[in-house]
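Below: one structure in structure tokens.
With one protein chain withheld, the remaining protein chains of the complex are depicted in position.
Let's turn to chain A:
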Amino acid sequence: MTSARLSPTANLLRKSRVFALPQALKPPQEPPTSKTVFESDTATLPYPTRAAIVTPGTSLKRGDWGLKRPIPSKSTSQKSARPVIRVNSHDTFEHVTDFESAQDHTVTLSKFQELNLPMSLPSKVNYSSSFLPGHQSPFESDFDNTQTSKDLARPYAKQFRQSGPWLAGQTEAEFQNYLKKVRRDKPEILQRLRDMYVAKRTVEQRKAIQDKGEDLENLQPIEFDEKEFHAYIKSLRADPTALGPVIFELLDLPSPPPVPNMRIAGKHFHAPGTKLSATEYAVSGPPKTHPSAGLSYTRSHALLYNHPEYGPQAYQRPVQARILRPKSKLKGKNNRAIAGIGGIASEDVNSITFYDHRTPPGLAYFDASIEGGGKYWATPIRASITSDGRIDLASFKASISAKAPYGIEDAPEADAANRAAEVTRGTSRQVPKLDARAPRFRQFDERKHVQMESREDTARSLLETLKY
């Protein structure tokens, strides 16, 4: 092996963290704008850009992380039981290693894995109906291909990556740069076009022979004629319907979004059908990562959740969703609530419904009186990765039957008017205690003597009777 032949120092370096750490990814880019931008340089990015590293406990005691110098224990082992860091730079001018905690993304990943969700290919969620697109795993061999995969030869194979850039997502400057590159590579590209031309002629000849009912043995190898080839190029240039598919094939470009209806009648360059694995990628561009982003490797959601008392359940245990943005916010026109599940912000599918009198408190509008912010119980159903690398999580409000076996329920509506008034109008300088509220987790025994006030209580009492 090569490592055995190397010097001990070289071997040491090869095995060290210095060489093992991959290069940082580019942080997400905002489109160019003329308006002022609101951003925070220390906010958690939508996806990790640097590798998170851990060290075994014995080394951790010595502060040894396999880096150029030991990492101080005060900000690692004394701060956390399982410290995970990411290294911004191995060495700086001040002779320190620049590092920070990577818990924000590692904990988000472990929280996501607790949701037991497989990753799906992205699909647009239609907010006007409760119908949700079905699950399609990106790991199926028909979809899990790049431009070099062998499985691309399968009849219905799709790919998630193509070698060319997505022209629809480029700025004018980027497009001009790409044009320059294409012009530079013109000889090779023309050679590829010649090969394509010969292949096309062969197919045409074969088809002609088959149509005539002749023997395929008459098939002569096509001799390339430069004059005919130039005539072919001329005919392509004259015909926009023929040129588009050839160009996209030749440069291996992902096909652009569909032509808008108002332009269909006009003259435009036709594009071939998309080769990408999801139609959503055809509209918003090919994904920057693998469509699973390594968040989960399970292929299907066909799991059965067992409850020790009530047996198999249709839904898994609901999780709490934090209301990050209520439906009607002060600023902005978008009337969609945004809820965070396991540290991932997602648009609340159910809040689109125009009127729902059982809305949990804090979802319709910001309610300052709720302890720790508004939350509700949700059942996550679908997770996918958008083309810019963000996690797209869809969830339903947990149904009564999903919540009942676990003895959980949404917070009752608070008398927000009175409590918030104390805060906002009060003359005293001290903030009153807002968390005087009954616990949300109730034991089964407590609920036995609850009066039947709502359908929820009726359902729960029904469950109790079924048990015996």
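List of remarks:
The rule we apply is simple: a residue touches a chain if its C-beta (ideal position, glycine included) is under 8 Å from a C-beta of that chain, and two chains touch if they have at least 3 such contacts; residues count from 1.
Heads up, the rule we're going with is that contacts and distances are computed from a predicted model.
The complex includes a chain that is not drawn, and of the options "Origin recognition complex subunit", "Small ribosomal subunit protein bS18m", "Ubiquitin/SUMO-activating enzyme E1 protein" or "Pyruvate dehydrogenase E1 component subunit alpha" the UniProt name matching it is "Small ribosomal subunit protein bS18m".
Checked against the hidden chain, the listed residues A:55, A:76, A:108 or A:316 yield one contact partner: A:108. Checked against the full complex, the candidates A:136, A:159 or A:346 give a single residue touching the omitted chain, namely A:346. When the omitted chain is restored, the residue from A:247, A:391 or A:404 that touches it is A:391. Taking the complete complex into account, residues 30, 32-47, 103-105, 107-108, 171-173, 176, 324-325, 328-333, 335, 338, 340, 343-347, 355, 357, 365-369, 373, 386, 390-393, 416-417, 420-421, 423-425 of chain A touch the chain not shown.
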